[in-house]
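Of the protein chains in this complex, one is absent; all others appear in place.
Labels run A and B following the written order; every chain starts at residue 1.
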Amino acid sequence: MTSAPRIGVFVCRCGINIAAYVDVPAVVEYAKTLPGVTYAEENMYTCSSDGLNKIKEAIKKYGLERIVVASCTPRTHEPLFQATCEESGVNKYLFEMANIRDQCSWVHQKEPEKATEKAKDLIRMAVAKAALLESGDEPEIDVTPSTLVIGGGVSGMRAALSIADQGFNVTIVEKESTLGGKLRGFDSLFPHKQKASEVLMPLITRVSTHPRIRVLTKSTVKSVYGFLGNFDIGVETRQGVEVLKVGTIIVAVGADILKPKGLYLYGEDPRVVTQSELEQLLHKGEVDAKIVVMIQCAGSRNEEHPYCSRICCNEAVKNAINITEKESDVYILYRDLQTYGIHYSRLEQEAKRKGVKFLKYQAERPPLVTSEPDGLKVSLYSPTVNEAVELRPDMLVLSTPLVPVADAKELSQLLKVPLDSNGFFMEAHVKLRPIDFATDGIFICGTAHSPKDIGESVAQALGVASRASIPMAKKRVRTAAIMSQVDQTRCSGCGTCLDVCPYNALKKNDKGLAETIAAVCKGCGVCGATCPEKAITMHHFTDAQIEAQGLAALEED
Amino acid sequence: MKPVLVIGGGIAGIQASLDLADRGTKVHLIEKTPSIGGVMAQLDKTFPTMDCSICILAPKMIECYRHPNITIHSESEVVNLEGAVGDFRVKILEHPRSVDAKKCTGCGLCSEKCPVKRPSSFQAGLGQRKAIYLAFPQAVPLIATIDRDACLWFTKGLCRTCEKVCPSKAVDYEQKENLIELNVSSVITATGFEQYNPKDIGEYGYGRYKNVLTALEFERLVCASGPTGGVLSRPSDGKVSHNTAFIQCVGSRTQTVGYSYCSAFCCMYATKEAVLIKEHEPSSHVTIFYMDLKTFGKGFQGFVDRAQSHWGVQYIRGRPGEIREDPVTKNLTILYENTEIGKVERIEVDMVILCTAAVPHRENKELAQVLGVELDEYGFFEVGDPVSSPVETGKPGVYVCGSCHGPRDIPESVAEASATAAKASENIVLSEVGQ
Partner (left out) sequence: MSTFEPNIVGFLCNWCSYAGADLAGVSRIQYPTNLRIIKVMCSGRVEPGMVLEFLEAGADGIMVTGCHIGDCHYITGNLHTKRKFALLQKLLAKTGLEPQRIRLEWNSASEGQRFANLVKEFTEQVRDIGPTPLKAPKPDAAKLLNLRAAKAAADAFRLRALVGKEEKLVTTGNVYGEKITQDEFTKTMDSAVETEFQVHRIHILLQERSRSVKDLANQLSLQPRTVLGYMVALRQRGWVDVKETVEGTPLYAAQ
């Protein structure tokens, strides 16, 4: 039978921040009366090197096994005190704080007696929890220093190169028979009119000859098991099924270009093409139209695809400049011109200088396209000129959006990563984790994330190369010991915990019972609160610990 | 292994530092103001998710502070750079804050007792701070700084109250500037942007009409930690604003006063601020005057659609020509052409927000010279090849991320920051292999 742990309490004066409002000496005396408290003292600044030394000395002298510091907020100072405990041989999870400054002395400055009583209560609560704390072992997992890149287009290749250059092995799985992705169909690129092949060929060459990169073309991912550092991926290759063992996964599957059959006579009249089809025609030198009309937002910013596809305005402007240089007239019919930033603003200005005509149309009154005996007719009302306009183009180019690839849903289910409402892959956090998935070890870049241009895709590709390299460079990753644990004798296999975990940190073992994947669990506690059998313990925030805190709070003196 | 230098402690600099530090690389993070955080620390919420800005930023700031691999040099700047990729020798000038960083606990008592007030740049000039001050409550490092130009001791030889009241004896008027030399393998520039000052656009009355504000001033007004505690009380009379207009492209997309480029994120931050007004005062009327609605980013179009359909924000396509102030009510009348219908109209509002462009930092020129890299015609850092090498300057080993090379939003800045970390990591591996 283990005896009650020896608890030490350190009450900080924090200069006058606490001491001016809370009677610190009285609080220290009170702490000494609490069950399990072996030792209590006050410090001027517990976080100063002086204060930290006193904690270490007291641990040694009094054989303290649990430490409570009553001071400021754990959000800033907990790691510091935890490190101090560890240095004296007390596991960091045997430490608890009572916030008697930010949540007491500072907010009850006019009621010092009540603030003092509250400080005592908060310490009593912390001591009650501390008595029930257990050591935590932070799980360490080995990380396989190799990456799977799904998709061999610009983004996939650029990510692969950077990861390989950083010293890790990479396998690219590409479903087509060659590398290159959508960029293969492009001619000249904005903003500087480089040839697409000049961008693509060096990438393909480097990727194909890099000693750390293995390319599997005409291959697809069929199964995904495991977690960060230890993924088992089943890939169907030209030679049959192969299982890859990797530490991280990059999703770089790109996007498709919408071909909107029936829209503005597309698919019915050969003179109506998409921008990418125009690219191919320009590349072959087969464009001899004298009047070209381009319609923006053709199939986007509508109910079916309620998003802006970012690149179409710039693509149109670039193509328009190309055509104008061949002495043709180009009209761009737009809703809002998305020529954002430095480079695209310049491109727009260049287009205007070269005589490209921009006519706005309203979403509620889209252009009407008809096929007349003497050619195509495009009619619209344009606020730019405040009147109805009729155009007779030789060629009509539709700026259509990028849409998710057809197998996005299947891949998302294999990887257990989410898609957003438009079917693009959904990142962990829109602002601060734009290229991570919430699931550890899996990352997203390029147009699979959302429509973007090549430079932006390359930036994201390099970005995921950095993100993926972090766990691989560390070789082992540690996660906090605040996590769930499923009692195998109480679990009835209902699977409700799996439903509520946003990280896929629970799995069903071969007995059909739930089990925590320690390395992935973030310790939120939702599974513990949910389990119908009450079979899940939330370490460091157990039912008993929470109960002890609450009952201590309500104890009458 | 040599450390990496990150210049600029905004969200981009913070992300680059954390990526590198997390994989075991040492980072020196140089920040010229007393605290890291940058513009993101001043925002109330971020589009399109309406996350509380400081809530998502502060944990990253604290992570930088506590990370064993990151050394933050605040109140510091880069004054010299020599060498080449893999072996740069850089000189950092640490300005004296007149407070001993090892002793200061950030309690704020000095600031409480200081008799001198100055406009607070954190509050975009709408609020005040003292001559000795903490940048903002969540500042990292949370160490007081003395503005020697304002301090009575430094200007007149008087006072010294802060020294008397400081419980940790941290005030040090004798503190000198410090020049340190570092040897780093790569340099990441993440110095961000400035806001265009619209005083040069006379027709909009900024600086003359009290109720014409810039977007950043509005952020502070609407923010719970701002000078009014988040109450939308307009400057002239404190009345809660019920009819607000936003004007886009202030200082951008113009051939006359300002810059000709599109500042990329202003349409979105205007929408965000409009929604914030609606959240605070659902009955208020909000109008955004725009030229082209830039909804190109992920989630942007949906956000704008919701602003219109759910919140009732009005969008009018037209660039206002003039704003006039009613001398009694201080309300503002906007004259504009509604280009959708081709009519000239006017509208009276009680507050106007000018959505000012993101413009290059006035210090870019000097920094570019020190680093030996090019600026474009506007003064932003120039990237060599925006398609194949979007974060590389013309000088190997010197990288850029975030708005220092052109306006971009937070997700893009964060992704680019990781990209520069990848490039820096490649350099480290290359130098280890000796290639």
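The definition used in the following text is that a contact is a pair of C-beta atoms (placed from the backbone, for glycine too) under 8 Å apart; a residue touches a chain by one contact, two chains touch by 3 or more.
Quick caveat, the model's predicted, so the values are computed rather than measured.
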Next item on the list: Tell me which residue among B:Pro137, B:Gly342 or B:Gly372 touches the hidden chain in the full complex.
Entry: B:Pro137
Next item on the list: Give the residue, chosen from A:Arg75, A:Lys245 or A:Lys290, that touches the chain omitted from the document.
Entry: A:Arg75
Next item on the list: Just name the one of B:Thr33, B:Ser225 or B:Gln314 that touches the chain not displayed here.
Entry: B:Ser225
Item checked: Hidden-chain contact residue, picked from the options A:Ser49, A:Gln109, A:Thr237 or A:Thr370 -> A:Gln109
Check: Which chain A residues would touch the chain omitted from the figure, given the whole complex?
Finding: 73-75, 99, 101-104, 106-111, 114-115, 117-118, 121-122, 125, 438, 482, 494, 496-497, 499-500, 502, 522-526, 528-534, 538, 541, 543, 546-547, 549-551, 553-554
Margin query: By the contact criterion defined above, which parts of chain B meet the unshown chain? Give residue numbers in ascending order.
Written below: 44, 49-55, 58-59, 137-138, 223-225, 229-230
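Heads up, the rule we're going with is that only the chains that are shown with their structure count from here on.
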Next item on the list: Using the touch rule from the top, collect the residues of chain A that touch chain B in their complex.
Entry: 14-17, 45, 47, 75-76, 79, 162, 165-167, 189, 191-192, 194, 199, 202, 301, 306-308, 310, 336-346, 349, 360, 362, 383-384, 386, 420-421, 424, 429-435, 449-450, 453-456, 458-467, 469-470, 473-474
Margin query: If we count contacts the way the header does, which residues on chain B are in touch with chain A in the complex?
Written below: 11, 15, 19, 22-24, 46, 48-49, 51, 56, 60, 62, 66, 105, 107, 109, 167-168, 253, 260-262, 264, 292-302, 305, 317, 339-342, 376, 378, 380, 385-391, 406-408, 410-412, 414-423, 425-426, 429-430
